[in-house]
Structure formats: C-alpha cells, structure tokens
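Right after this comes chain A.
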Amino acid sequence: MRQSLSLLGYLALLLVLVAAPFMGAYPIFMMKLFCMALFACAFNLLFGYTGMLSFGHAAFLGGAGYITGHALKVWGVPPEVGLLLGTAFGAFLGLVVGYLAIKRQGIYFTMITLALAQMLYFLWLQAPFTGGEDGLQGVPRGTLLGFIDLRSDLTMYYVCLAIVAAAFLFIMRVVHSPFGHVLHAIKENEPRATSLGYDTNRFKLLVFVLSAALSGLAGALKTLVLGFATLTDVHWTMSGHAVLMTLVGGMGTMAGPLVGALVVVAIENKVGEWGHWMANLTSIDWFRSLGESVTIVTGFIFVICVLLFRRGIVGEVLHFLGRRGKRPGA
Partner candidate 1 sequence: MLTLVSHSQPASAAGADGSATMALEIVDLHGWYGESHVLHGVNLQVRRGEVVTLLGRNGAGRTSILRAITGLIGKRRGAIRINGVETIAMPTYRIAHLGVGYCPEERGIFASLTAEENLLLPPPLKGHGPGMPLEEIYAMFPNLKERRQSPGTRLSGGEQQMLAVARILRTGANILLLDEISEGLAPVIVQALARMVETLRSKGYTIVMVEQNFRFAAPLADRFYVIEHGQVVEHFLAHELEAKADLLAELLGV
Partner candidate 2 sequence: MSDYILTTQNLTKQFKGFTAVDDVNLQVQRGHIHALIGPNGAGKTTCFNLLTKFLVPTRGRIFFNGVDITGEKPAQIARRGVIRSFQISAVFAHLSVLENVRIGLQRQLGTQYHFWKSDATLRQLDARALELLGEVGLRDWADEITVNLPYGRKRALEIATTLAMEPELMLLDEPTQGMGHEDVDRVTALIKKVSVGRTILMVEHNMKVVATIADRISVLQRGAMLAEGSYEEVSRDPRVMQAYMGTSEGQLQGAH
C-alpha cells in the first residue's frame, strides 16, 4: 500500500522530469543534477543502507569520468561503450579499494577510503592523458547505439533521464532484493548476521563494488553530458559532497539523495543570488559575499545536519508523516 503510494510519487516525478524541458528547466543543469543524484544514491546504497561511510567515492565518479572521456575522445568508441567502460572501471576500482578498506571497520574504514582516494587523485593528476588542471576537454557525445544523435541537448536529456531512472530503479531493486535484506541486517547488527551464517565481508565487498560501479556510471554520464572531465570530480571534496547530499536529503531513504542533490547543487549554483537577495531584503551587506563562501555555507550545513537534523529532509518528513509506519525506504 505504502510502497505503491511512493511508486506513484516517483511516477509523478518522472512525468514532471519528462515534461521539464518544456517548462523552462535547463537540460544541462538538470542532467548534471541527475548525475549528482545518481552519485548520491550510489553512495547512499553503501552508507545509508549498509552503514559504511566511504570518504573516497570521488575516486569512482571521477575515475570513471576520465576513462569514459578518454575512450570517447581518443579511442572514438560509441557512447554506450564509453558508459559501460566507465561503469566497469568504477566497479574495478571499487573492488580494489573495497577489498582493502573492509579490513577495518567504522572510522578506520572511512579514513582508509579517504586515503586511497587521495592516492588515486595524485595518480590522475600525474597521468598524462587527464590533462592535469586543464582537464580532459572536448569529449564528443557521439551517436548512441548507432542511431540516436546525442548532440542535441534535448535528446541527451531524455537518454540521461532514462539511464538515471533505470539506475535508480536498479538501486531500489537492490535495496529491496534478498541481498538488500541481508545488507540491512548487517547494518543493524553485524555479529548477529554473522551468527546467522552470512559471510558479512563478502556482502560488504559486493555492495561496495555495486556502489562504486553506479558512481562510475554517474561519472561516465557526467563526462558524456558535459563534454569534459576535470580534477574536481576526483578531489576529496567531491566525496564530501556525496556525504553532504545524502546527509541533507536523508540517509537510508530512497528519495533522500535526490532531494539532497537538488539542495547541494542548487547551493553551489545559486547561493550567490540568494546572498544578493538577502542583502537587499535585510540591507546587511555581508550577504553579498555569500556567493564567495560556498564552503562556509557547506560547512554550516554539515554542522547543522549533524547536530539537529540527522535524519535529513526526507527522513524528517517520513518521520513526521508516519511514526508508526513501516521502515523508511518506501
């Protein structure tokens, strides 16, 4: 009942998104939002549903972006192959990083993912084909499956929407799969899951790889849409973004990362305008410099979320709506 209700909600959202370009939404902005939302959802699969806080997810997003960009630009592969390569690369990195990181738990796990991602950052920076600070520019979109010309933003928009929606459904399926149920159990009580005969490390590694692969897909798609891949996406602050989006939206909820991505991307793009607006409203001139203080605003949100809204926006809403309802996730 509840599940079908939320399914209806997502269907409505999908319809809105299909119509969005005709209602004045920016295809490119929306597509970037989709990519970030997918990234956040992938991260949430790990953090929200398995309780493992990775601080190295930028490595998968950005790494896949570079691989896809290079494949499309230099090898001239078609976009579908580029996306697959990116996803596969994300999965591969996930396997390596995950294998090392799950050797420790809790806070150590987090530090290890952060450190390994930082190492990869240096490798990307030094690798000749990434273009260092210039980034890998001028990646062609090409023709999907040989007949869908992606050069039109509108076509790209629908392809992007389709891919992200599919990935979202996939994540939903993973969460509500037999595998997902075991993950939930591991998150709740790992020793108990072990005592019920589950080899928890294998589950953790598999979900880590899945999460990394999906992050890779997000990165690959982002490169395809924007036509470039830069260091921003492999820097640890991008991993921080994944955490922030999930935390703001509500970890362990399906819709949370979507909302979180919207909020965070909007802040990045609009906080300057809000600052001016606030300045005009309150005639406090300080607000004008808000646009240059995105990190301060971000930091502030982190602090507020941790201290006051640990459930995140969606989490708080769900909590408010149904205190005795089923578990969040619907």
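The candidate set was assembled so that all candidates are chains of the complex that A comes from, given by their letters.
The working rule: a contact is a pair of C-beta atoms (placed from the backbone, for glycine too) under 8 Å apart; a residue touches a chain by one contact, two chains touch by 3 or more; residues count from 1.
Note that this is a predicted model, so its numbers are computed, not measured.
Comparing candidates 1 or 2 against chain A, the one that touches it in this complex is 2. Those residues of chain A whose C-beta lies close enough to touch candidate 2 in the complex are 173-174, 176-182, 184-185, 188-189, 191-200, 202-203, 206-207, 210, 326-327.
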